[in-house]
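All protein chains of the complex are present and in place, except for one that has been dropped.
Should a chain be cited, it is by its letter among A and B, assigned in written order, with residues numbered from 1 in that chain.
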């Protein structure tokens, strides 16, 4: 493996190897001294064309806990303002000989586009509506830690599937690990052909009780160019996940940041069945494992 | 001590313990290699919801000189833009298991609000008009270094007391160390009941010559929602501290950033009696001491 662009880059064995390694980094992150020298003196570039707290800080910390030097580049206040093309930016940053470039972009396919322009390992931190593979890996990690395995698990992904790169990556990753995936949401937010990724699709939450895990998607207000739903209030009435809709024993996940009270109720977020905190925590360990796998293991 | 939210968290012995420790860190900051390994491998999060140069860079440097890994989060360009609640942001960042979260916010009480949501030590870097305890500590440190003790000292705090978290913290800290504090400014900028914090209040600078130390506050133009003073020009005429108003032997302080020529004249800033540079310098050592006290000393 030389890049991580899509969950499709990984077979089940590949995913499990990363998760196993992430277990050992989770142990490092639990120590008082949360640091190993694996990437000392190597450079990681975080190139973010979309605002982000959790993903960018998670990658930053993962790299720092491996002792790498990190350079954070944000679109605002950078040469991007001066109209520099993506290609020129990537080639410029590549001249620093970074071990990895982590890239987030509002455009699908950006991470793959960048690969021929650099010798660095490219890690997709989210490209438009396409994929967000480290999110999927940390979600699988979180579930595997909690339940031992995803084999035969019934996972419902609920909400704005159309605009969600997380949905795409997670359908592939959950399916690849043996889970049965159903996507649910308003028909306008379920993309045609989503079944081809290996998921069942339904506009109704009637059979939500069948789910072992309810994975709620963020309503991507900032990526909705036009009206896909009548009103946010009506969406919340029909699709919000809250304690009235959950049955005991179901686990709750969300990639964050949550629109509290929209796709998810406040009391559900803070309940015992919520794995949201564990997901964020898993993020650093899983990203350390991805860096380690890409940068230190001979291909 | 597990958090630093307010000067009221500290008694005189507690303040003196931090100042003594800051002395040894001031010595470290004077060396060529300004670094000790005390927090190696530990994570400090700086979460700033207001723009800041001096406070944020001072905390950042203090953490780095203790060898911590630092993650800086600013409201602009972060999940805060996506409408994430403070609680969710803090819980997200807490999943990284940081040793400390340093938080600045435009709203009074934010630092205290955050405590139940995290296992990290919370340090208030300024919350609205409420408090700014590390500023008060560095001011006491600066005066103690210069004069040996604050006991019996006559300190005047001049200007926009109403909008000043610095004034509140410093009245408490100066008073707690044995100084006699007077606040002075236009009646509209002197909050009612300020005497209850232990300060005398006067709208006149007539007796300013009695002060040993004149502590000038920043005119908080950005926190003034409506007109508290007729014009800035009139304010400057009546309350600006300049060499005509200072008598020989008085020391001059200001928390910065200064509105040069408004609350303080340029020549006063740059004069021998100004301790402004020493205050900034003290900031790093005092913040190192606060981190050390909170993160390495058993409670």
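The working rule: a contact is a pair of C-beta atoms (placed from the backbone, for glycine too) under 8 Å apart; a residue touches a chain by one contact, two chains touch by 3 or more.
Since the model is a prediction, treat every value here as computed from it, not as a measurement.
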Touch assignment to the omitted chain, from A:1, A:36, A:71 or A:273, lands on A:71
In the whole complex, of A:32, A:97 or A:195, the residue touching the missing chain would be A:97
Checked against the full complex, the residue among B:51, B:149 or B:271 that touches the missing chain is B:51
Those residues of subunit A that touch the unshown chain are 40-43, 69, 71, 73, 77-85, 88-89, 91-97
If you put the missing chain back, which residues of subunit B would it touch? 29-35, 51-54, 57-58, 60-61, 64-65, 74, 76, 222, 256-260, 269, 276-278, 280-281, 283-284
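The criterion applied here is as follows: only the chains that are shown with their structure count from here on.
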Taking each chain's centre as the mean position of its Cα atoms, how many Å separate subunit A from subunit B? 39
